[in-house]
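Pasting a structure here, questions to come.
For this depiction, one protein chain was excluded, whereas all remaining protein chains were kept in their positions.
Up next is chain A:
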Amino acid sequence: MAPSQHVQVNLSPAELSYLRSSLAQSPPIRLDHTKGPKDFRSMRAEYDVLPGANGSARIALDDGLEALVGVKAEVEKSQRSPRVDEQEHRLTVAAGDMDMQDADDDDTKAKGQNAWVEMSVEIPGFRDEDALPVFLASMLTESLLASGGLKDRLYINRRFHWKLYIDILLLSPALSYPLALLSMTTHLALLTSRLPALKSEKDEDPLFDDDWDASVPLYPKSKGKTKGTQAMDRPPVIVLAMAVDQNIIFDPCKEELAVADAVLAVACTDSTSSPSGAQVIAIRTIDPPSHLTPLGVPNAMNSATGGVVPASTADAITQRELLASSDVWTPPRGGMKRALVGQIVKAVVEKGGVAEEVIQALQSIDVG
């Protein structure tokens, strides 16, 4: 997507060049020099902040970026599905040669629809139909729906289903690219969301237990219950990583983003199929704001410093090409080496990697 003006920082070409070269060092020196390449900004998180929502969470980062997510579920009448006969047929077969439990499992499988989850992102200073909120919402929705487990749990019976509304509010102005923050807040809100327990059976009009203590979590805790059928039981989380030369830097701040060669958003969830590590759901490249930074003018091309101004634009372009490897700031042109993508993905998903760390950290908030 096109970088927005709000993410733009006011740094001169000289400052950008300095920042880039310090980030390209080995080991990289970040803007906040106490942080290593894999360190995240510190944050404060809390959940269950709203009385009227099924689940909610608020995360505030150190630099003032703050997001609030409310999850609200409503019962909605399902459209009559064209596959009813087929399903019924399968059910009778299942009941015939398997025990009832399995049949029920079968019943709720692959019945969810993507439209049952609706997400909206609100960012101050942006309209609803602006590119940034729409893009963020679609990116968060697509990773959420990729696993399919969530939408199947929204199935109540053949006539009714839960409709899940996820409202994401950025409470502060969009200081840096807020994708990772929004994703983590959504993760925490979904993790702590609860739905009322169903009391009615089969295709009756749904009737729920009015005791909130009896409610069931939207994402069931997988303690002891390790079935192969339920592969995903935690919402995904999106990690933002950027590349500068050969270095990979996670959770970049806005100044760091302004010198990025390339930015990747990696959506991942912890895999229950393998004992350790995480699993990638989706990867997207994000157009970094560095493309829009002003380019520096080298001394050789600046008449004020004794250089010669190139006669034509073609001449100027040729001279710039020759200067590409010098310290004069030229905005990166995008593109990313395949090996670098591999390295980022590996750093995210490996055992003890970034994704696992983030998911564990958010999980421990829920527990503690």
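Simple rule for what comes next: a residue touches a chain if its C-beta (ideal position, glycine included) is under 8 Å from a C-beta of that chain, and two chains touch if they have at least 3 such contacts; residues count from 1.
Just so we're on the same page, contacts and distances are computed from a predicted model.
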Per UniProt record, name of the chain withheld from view ["Probable prefoldin subunit 6", "Ubiquitin-activating enzyme, putative", "Ribosomal RNA-processing protein 41" or "Exosome complex component RRP41"]: "Ribosomal RNA-processing protein 41"
Given A:21, A:78 or A:172, the one touching the chain that is not displayed: A:172
Among A:122, A:245, A:287 or A:357, residue touching the chain not depicted: A:122
Of A:27, A:51 or A:306, the residue in touch with the unshown chain: A:51
Residues belonging to chain A that touch the chain removed from view: 50-53, 56, 60, 62-66, 68, 70-72, 74, 120, 122, 124, 128, 165, 167, 169, 171-173, 175
